[in-house]
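Note that one protein chain of the assembly has been removed; the remaining protein chains are unaltered in position.
The chains carry the letters A, B and C, assigned in the order they are written, with residues numbered from 1 in each.
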Amino acid sequence: MSQVNRIAGSSKRINRNRTLTFSFNGKEYQGFEGDTVASALLANGVDVVGRSFKYSRPRGIITSDSQEPNAIFQVGSTQATTIPNPRATQTDLYQGLTASSTNGWPNVDFDLMGTVGKLGGSMMPPGFYYKTFMFPQSLWMSYEHLIRKGAGLGASPQQNDPDSYDKMHHHCDVMIVGGGPAGLAAALSAAQTGARVIISDEQNEFGGSLLCSTQSIDGQLPSQWVEKTVAQLSDMDNVMLLPRSTVFGYYDHNLVGINERRTDHLGEHQLQSTRQRVHKVRAKQVILATGAHERPLVYGNNDVPGCMLANAVSTYINRYDVVPGKQLVLMTTNDNAYKTAIDWHQTGRKVVAIVDTRAASNGDLVNKVKKLGIDIFFGHGVIEVKGSKRVKGVDVAPINATNHSVTGPAKHLACDTVASSGGWSPVIHLSSHTGSRPVWNEEIAGFVPGATVQQQHSCGGLEGIYALSNVLSNGFATGAIAAQAAGKGDGSYVGKAPKTSDPQEDASMALFHIPHSKKTSRAPKQFVDYQNDVTAAGIELANREGFESIEHVKRYTALGFGTDQGKLGNINGMAITAKSLGKTIPETGTTIFRPMYTPTTFGALAGADVKHLFDPARFSAMHKWHLEHGAEFEDVGQWKRPWYFPQPGETMQQSLERECLATRNSVGILDASTLGKIDIQGKDAREFLNRVYTNPWSKLGVGKCRYGVMCKEDGMVFDDGVTACLDENRFIMTTTTGGAAGVLQWLELWHQTEWPELEVYFSTVTDHWSTMTISGPNSRKVLEKICDVDVSSDNFKYMDWIEATVAGVKARVFRISFTGELSFEINVQANYGMQTWKAVMAAGEEFNITPYGTETMHILRAEKGFIIVGQDTDGSVTPQDLDMDWVVGKKKEFSFIGKRSWTRFDNKRDDRKQMVGLKPKDPTFVLPEGAQIVFEKNQSIPMKMVGHVTSSYYSACMGYSFALAVVKGGISRKGESVFLPLSDGTTVEAEICSPVFYDPKGDRQHV
Amino acid sequence: MQQYSGFGLLKHSLSYHENWQRVWSNPTPKKHYDVVIIGGGGHGLATAYYLAKEHGITNIAVIEKGYLGGGNTARNTTIVRSNYLWDEASHLYEHSLKLWEGLAQELNYNLMFSQRGVLNLGHTLQDMRDIERRVNANRLNGIDGEVLTTAQVQEMVPILDCSTNARYPVMGASWQARAGTARHDAVAWGFARAADALGVDLLQQTEVTGIRRKDGAVEGVETNRGFISAGKVACVAAGNSSVIAKMVGMELPLESHPLQAMVSEPLKPILDTVVMSNHVHGYVSQSDKGDLVIGAGIDGYTGYGQRGSFNVVEHTIAAIIEMFPIFSRVRLNRAWGGIVDTCPDACPIISKTHIKGLYFNCGWGTGGFKATPGAGHVFAHTIAKDEPHPLAKPFSIDRFSSGELIDEHGAAGVAH
Amino acid sequence: MSKSIQAESPLHHAQLEQLIGQSSEGGITLHEHKLLGHLNLRGNAADTAFLAGVQEALGVALPTAPCSSAKSELAQIMWLAPDEWLVIVESGTEFDVEQKLRSYLTGHFAVSDISGAQTLLELSGKDIIGLMKKSTGYDLHLESFPVGKVIGTTFAKTGAHILRLDENTFQLVVRRSFSDYVWLWIQQSSQEYGLTIV
C-alpha cells in the first residue's frame, strides 16, 4: 500500500471504494474520494510541498483549512484550465488531478534557491529592499528585473478560460455563515419560525468542527447529528443550503457575497455547468457562525515539515484516517489540544510527549492523557526543532513565560511531528468587512466582533464560546433571536437542545511566542507568517527601527499580506509587537481584515458579464440591413453605428469619398435612429425649453424646427440638437447619441428639484422612432416617390416638419440638414423602420442612393462647420467660443442655465480658444485630429500651444483637406498662419479660415 | 541619519541586525512650531521635508491622527505618470515625475520607483482623438509620449486581448515610457525619515480637533494632546480636508468619495507595464511581489468609510477580464478602499486661504500619489513664501470663482 | 397603414418563430408578445378628473398604488412612477386609444406612443425563478413580489419593467435597442435549464 500514513480507520468522510489517482510534482499518487489534495499527500507521506518565498526553505502542510500558508499549488494540466495558488487543504481530490508546487528550482526537494536563502538570508531582514539597490540610480531597473524573476507564487493561465460563471441574487430573513455546530443549530432554530433561511459553508459538506470531532451528541457520533440536522433543514421549503460556498465578503446593509464552487471537485473543466456561482444575498439579519481558527505557537524552526497545528493533526486522523507521522510531540498552552494526543495515541502510533507551557492542569483531557501513560512536560516549551526536510526531533526546555526566558537546560526528544496549539482565534474576518473594529477578549485571549451598524449576530466559536454544549445552545438561541429581529417567531427556541457533555478544562495560558535560550535576533528562525517568511526577529527589528503601529509592522515586514491574509500569523505578530513595545495587544491595535475572506476567482466575480455580455450592445431597427451590406461599425456609447459601408476592394478612404460624392451629387442615406428623442408635453414646455436651452423658444410655431444648444450651469456646451414644435404645448427634442440618457436626466433634475411648478412631462421616445436621413440634391425626388404629401420647396420649407405617409407608413418628416444639402429626416415607428428603409432604398435606386455611415456624416457636416459635441467641444467650450453667439438668446427673461457663468473673469478673456477652420498649406495633407497648434514655428520645448485640431478630413467634394480647430483668439485671426508640430518631428503650416468651407451661403439646403 | 547601502546591510547582518537606528523618533509635542502640517501622508511628509530642506524652516510638526502614510498613501495603486492634458496640470505632474527620478538617492531610501511605462488604451475613435491630442500636448511640453497602434500595443503586451472580438476592441494607446510605479509605503517612510533627520517632529496618534484663529490669522491647532501654537497651518488631509475646513467655517469645492483598489494573489511575472483603460473602466499592473494591482473608478456617493460598494469590484474585475481574458482563473486576494477628495475639474487645490497663515493642499482625487514629491515641493514653497509657487498658481481656490478651471476629467479618467 | 408593410418586432432578427417547437423540455419558456400598442401616460394621480378620464377611456381605474397594475378588456396598465403609467393595448389600437385618452383628459397630462420603443417578453417555466435570480436583484418571493405587482428594476445590465402574472410567469417590458442583449442574456442564463420558445 502506497498510502503509508492511511490507517484502517472508520471515517465516513472518505470513500474507500473510490480510489483516485493524481499527480504531484510529476509523480503519481493515490487517494480516495473525499480527500483533499493535502490529506492525500499526507496519506502518501509527502513531506515537502513547497519552498518559502524569501528564504526558499522546505515547507510542509501545516493546517487542514483556509489558514494554510505553505501548500499553495498550481493545479491543472493545461494552459487554459490551470489554476494558480489554490490551497491543497481546500482542494478536493478528483481523478487525474495534476498539481505542482509553485516555488522551488529545479524542484522542491533539491532547491538551489534554498542554498541562496541560507547564505543570503541574514542579509534579508524586513525592509532590506528599502535600504539597498539604490546605487547607481540607473541600475535599479536591472536589479528590479532580477527581483521580479523571483516574484509570485503560481503562474497565470496562458490561454482563455473554457469555463463559464454566473451569479444569483437572493433575499432572506436570516443568512447564516458557517455550517458548524453553531450555524446548524442557528439555522434549525431560525427556520422553525418560518423565516427564510440561507446557510452556507466553505467545506464540501456541513458540520464544520463536528466532521473531525469524536465528542458524542445525544449519544451518537457528531456526524450523525449533522446528518440528521442537514436532512431536517433540507426538507424545509424556507431553507437554502449552500455547501462548498465561501462567504468572501460581507458588505454594507447586510449584503453577503458567496462563491459556490460547483465543479472544481469534479475535474478541471466541466461543460455541463457553470464552474462557480456568486450568490449575492441580501439578508434582513446575518448570523456569523464562522467559528475559530487554532493558533500555532511561534518557536525555533517551526516551519520544518512535520510542524503542524494540533487540530489539523486531529482532523487528518479523524476525518481522513491519515496520521501525518509516526512520533508526535504536542506543545500546547491549553487542555483542548490534548485531544490531538489522544487521537494520535488511539491510532497506535507513538506520542513521544506533551509539552505544556502551563505549570499544571487538572482538566479531564489532561487526566485522561495521564492515564494513557503519555509523558507531560509542564512548564516547558519546544524551543527549537531539528531537521530540514522533516522534523527529526525537538529541544524541550523549561520556560518562564512572564519574563520570556528559558530557565533550564534543554532536553532533546526524537520525533517526526510537532503539533502545536496556542489556543483559538475567533474568525472575525467577515465582521471587519463592514468597518466594525474587533475588540480584545482577555478571557479567551482573542479578538471578537466589535460594535457594528449592520443587522448582525454572532454565535459559537466566533464569540469565544468553545465548549460544544454551549456552542449548540448559543446557536439555537441566536437563530431564534435573529429570526425575531427579522419579524419571525418570538425570539425563543422551541426545540430541545441535544445532550452533550463537555470535558472540564482548566484555564489556558495566553502565550504566543516560545522563548529560546538565545535572543530572538540570534535564535533559529521563529516563523510568524510562513508565506512571507516573517519571523519574530523580523518583527522585533521593525519595532526597534520605529515601526510601532501594528499597521506599520505589517507593512514593513509583510506580515499578513500573503494569500492567507494573516489568518495564521496576525495575532501572534501582534502579540510579539506588544511584548516588544511593552504594551498590551489591544493597545497595539486591532487588525482589520478586508474582503476576500479567501481568494476568489476573477471569473466568478465577473460572472456572465464577459465577452459579448460585458456591456450591452444597442442596435437600431435597421442593423441587420447594415450587416448584410457590409458596414463597418463604430462604438458610440453602447450603440453599434455603421461607420462606413465599404464595397469589395475599397479602402476606407475610397468608401468615404464615394459616400461623400454620392451625397453631395445625388442622394445619400444615413441611419440616424440613435439620436436621443424626448417627447416634451405640457403648457410650460416652452418655458422649460427657454430655461435649458441658450436660445429662445417662445415664438417657435407649430410645424417648425429649431436648433438648440444646452449648457451646464458652468456655461459650457454639453449637448445640442434640433427640437420641433409638434403642438402649442408639445415638442420633440433630439439629443446627441451619446448624450441621450444624460439630457433626459438633466431635464428631470431641473424639473423635479428646482422647477416642479412648471407643468411639463418628459418621456424618452428614442427607441420608438427609426430615423433615416436622406440627403443630397436628389433627396426630394426620392421622397416624392413614396410620400403622400407635397414636399416641394413651396410647401415644405427648410426647418419645417410635416406628418405624412412614407412608403405606406405614418411618418414625421423633418426638413433639417446636418450635411448642408437638401435633406429630409424621415421618422417612422421603429417596428416599420426596416421596411421603410428598404422602400426608401428602392425608391432611391434610380438615383444611386448611397448608404453612408458616421464618418461620412462627420465629413459632410465639418465641411459646413457644424460642430459635434464631444468631438469639437470638451466641456470647456462656450457657445461664444464656437462663434455661435447667434444661438444665445439676448432678450430671454429667465436667466437660463449657463448664462451667469459667462460673465466670470475667465469667460471674458479675449484670448479664449475659439472655433475656426484650418486649411493646411499642403491641400492633400490631412492634419491629425488632436494635433497641437502654435503661432510661432521656431520655438524650443516647451512650446506655447494655442489650440488643437478637433476634426480633420480630406474633402472629396472640395478636393482639398481641411480641419476644424480651436485657436486662441482665432475668430479675429482669420487669414493668419498657424503651425502644427507633429509627433513625427515635422511641422506643417495651415491658415486660419472660416469653419464653413462648403456652400457658405447655405443655398444648397434651402433649395 | 544612518546611511543605507548594500554594504551597511552586510555589516548589520554580522551583528544580527541588532544595531539599526530608529527611522524616526517619537517626540512629545512642543508648545510652538513655525509650521504645523495637518496630515502625515505622503504629501504632508514631503511638504515638511522640502520646507526643511529648501526653505530652512525646521521647526515643523507633522500631525497625524493615525500612523504615518496610513491614509491614501497606503491604499493607492502606486502609479506615477505625468501625461496630463492641460499645460498647468502636466507641468505640475512632470515636475513631480522629475523629482521621482532622483528621489531614492536623495532620500537614501529605495522607493522602488520603477519606470516600466504606462499604456492608456483607446477603444473608440474619440478615445484615439483624445490620445493624439494629449500626446501631442505632452511632447510639446517636453513630456515623453507616443501614440501606439493596436499592433504596437499587442507587441508590447502580448497577453492583452487586441482582437476585434472584444466588446470594445483596442484601437491604440498612448504610451509614456518614463511613467511607472513605486512602492507606496516606502515613499511615506522615506520622506518621514528624511524630514525627521532635518529636525521635523512627526506626531503620530495626534488628532487635530480645532484650529485657533485671531484677527483673521491662525494661531495654532487644538489636538487630543493639547493646544499647539503655530505660525502657519498647512492642511494636507486628503479625504478629510472638508472636515478640517469646517473647523474654520470654510466649505471647499470637494466631495470625498470611496475609491477602491484590489490585488490578486501573487503570480509569476506576466505583465511588465501598467495598462489603463478609461473606456472599459479598469487598470492593472503587476507588483514586484507578483500581485496584479487593480484599480477601479470611484464610488458615486460620498463616503468616509474606507470601503465602497461590491458592484464596483464586480465591474472592475469584468473590465480586467475584458482586457485580459487569461486572468479569468486568477483569484482576487484583497479589496479595500480609500477616501479621495475630488474637485469639480479633477485638478487639485494648492492654495492660500482667506485666513492668514492657513493653507490647503487637497482635491487630488484619484491622482495624488504620483504627485507626492511635486505637490510637497510646490506647497512648501507656497507656505514658506506665503505666495504660490509658479506651478501651483493655477491651482488656487480662486479659480472656482474666476472660471479658470482646468478640466482634467479626460486625462484623469478612471482612478489611477 | 398599408397591409403590405411588414412590421418587425424588436426581436424580429432572432427569428424566434423558427425556434418554436424545437425544444419542449426547457425549464424556461419564452414568448415575445410582438407589436402590441404601448402608450406612456403621464398625469397627476391626485387629480380626480384625470383619474376619472382615464377610467372612462380605458375601462378600468388607474392603478395609483406604487408598483401596482390593472387590466381591462382594452388595456393592461402598469404603474411606473407616481405620475407615470404604461398602457399596453392590442396591436394596432394604440393610435385610437391615444386619441381616446386625449379626448377624455383635460388639464396637465401627457400621452406618448412608444409602441416601437419596446417589446413585451413573457418568461415562464418551472425554473423561471432561477433565471430571474440571475437577472435581477429584486426579491422574487411572493410576499415581496405578489402576482399583479410591477416593478422597474435592473435586468442584467439593462433595465426592465417586470410584471408578475402568476407564481412562475413574468412579463418583461424591454427597450427595443437593448432587446438583442436581453435575448443573448436569456439564452446564456437558461442554458442549465433549457429554453423553450413558444
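The rule is simple: a residue touches a chain if its C-beta (ideal position, glycine included) is under 8 Å from a C-beta of that chain, and two chains touch if they have at least 3 such contacts.
Everything that follows uses one rule, which is that contacts and distances are computed from a predicted model.
K.L.:
Determine which name in "ATP-binding cassette domain-containing protein", "NADH-quinone oxidoreductase subunit K", "ABC transporter permease" or "Sarcosine oxidase, delta subunit family" the UniProt entry assigns to the undisplayed chain of the complex.
P.N.:
"Sarcosine oxidase, delta subunit family"
K.L.:
Quick one: jot down which shown chains the absent chain touches.
P.N.:
Across the whole assembly, the hidden chain touches A, B, C.
K.L.:
Just one of C:G21, C:P66 or C:G92 touches the chain that is missing; which is it?
P.N.:
Only one listed residue reaches the unshown chain, and that is C:P66.
K.L.:
Out of A:G701, A:P756 or A:G959, which is the one that touches the chain we can't see?
P.N.:
Missing-chain contact among the listed residues: A:P756.
K.L.:
Looking beyond the chains shown, say which of A:A360, A:A414, A:V453 or A:V1007 touches the absent one.
P.N.:
A:V453
K.L.:
One chain isn't shown here. Among B:S90, B:N138, B:Q204 or B:S256, which residue touches it?
P.N.:
Checking each option in B:S90, B:N138, B:Q204 or B:S256, the one touching the absent chain turns out to be B:S256.
K.L.:
If the hidden chain were put back, which of B:G69, B:G145, B:G180 or B:G303 would touch it?
P.N.:
Once the missing chain is taken into account, the touching residue is B:G303.
K.L.:
Can you list where subunit C touches the absent chain?
P.N.:
On the subunit C side, contact with the omitted chain comes from 66-67, 80-82, 84, 137-138, 151-154, 159.
K.L.:
If the missing chain were put back, which residues of subunit B would it touch?
P.N.:
240, 242-243, 246, 251-256, 300-305, 309-311, 341, 344, 400-403
K.L.:
Just the residue numbers, please: which parts of subunit A touch the chain that's not shown?
P.N.:
With respect to the unshown chain, the touching residues of subunit A are 169, 251-255, 282, 435, 453, 713-714, 745, 748-749, 752-754, 756, 895, 899-901, 903-905.
Note that only the chains that are shown with their structure count from here on.
K.L.:
Counting only chain pairs that touch, give me the topology of the graph as line, ring, star, complete or other.
P.N.:
If you draw each chain as a dot and join those that touch, you get an open line.
K.L.:
Calculate how many whole Å lie between the centre of subunit A and the centre of subunit B, each centre taken as the average of the chain's C-alpha atoms.
P.N.:
22
K.L.:
Determine the centre-to-centre distance between subunit B and subunit C, using the mean Cα coordinates as centres, and give it in whole Å.
P.N.:
Taking the mean C-alpha position of each chain, the two centres sit 49 Å apart.
K.L.:
By the touch rule stated above, which residues of subunit B touch at least two different other chains?
P.N.:
none
K.L.:
Residues of subunit A touching 2+ other chains?
P.N.:
Within subunit A, residues 280, 609, 612, 615, 617 contact more than one other chain.
K.L.:
Over in the complex, which subunit A residues touch subunit C? Could you list them?
P.N.:
166-171, 196, 272-274, 280, 282, 608-609, 612-613, 615-621, 623-624, 639, 674, 679, 681-683, 759, 761, 763-770, 805, 807-810, 829-836
K.L.:
In their complex, what parts of subunit B are in touch with subunit A?
P.N.:
4-6, 8-10, 12-13, 16-18, 20-26, 66-68, 70, 74, 87, 91, 101-102, 104-105, 108-116, 123-126, 129-137, 139-142, 146-147, 159, 165, 167-168, 183, 185-186, 189-190, 204, 264-270, 280, 286-290, 305-307, 309-310, 313-315, 317-322, 325-336, 399, 401-405, 407, 409-410
K.L.:
Report the residues of subunit A in contact with subunit B in the complex, numbered from low to high.
P.N.:
81-85, 122-123, 125, 128-135, 137, 140-141, 144, 147-149, 151-161, 163, 249, 251-252, 255, 257, 280, 433-435, 519, 521-522, 537, 541, 544-549, 551-552, 555-556, 563, 565, 594-596, 599-603, 605-607, 609-612, 614-615, 617, 634-636, 714-715, 870-871, 874-876, 901, 904-907, 928-932, 934, 941-943, 945, 948, 950, 981-983
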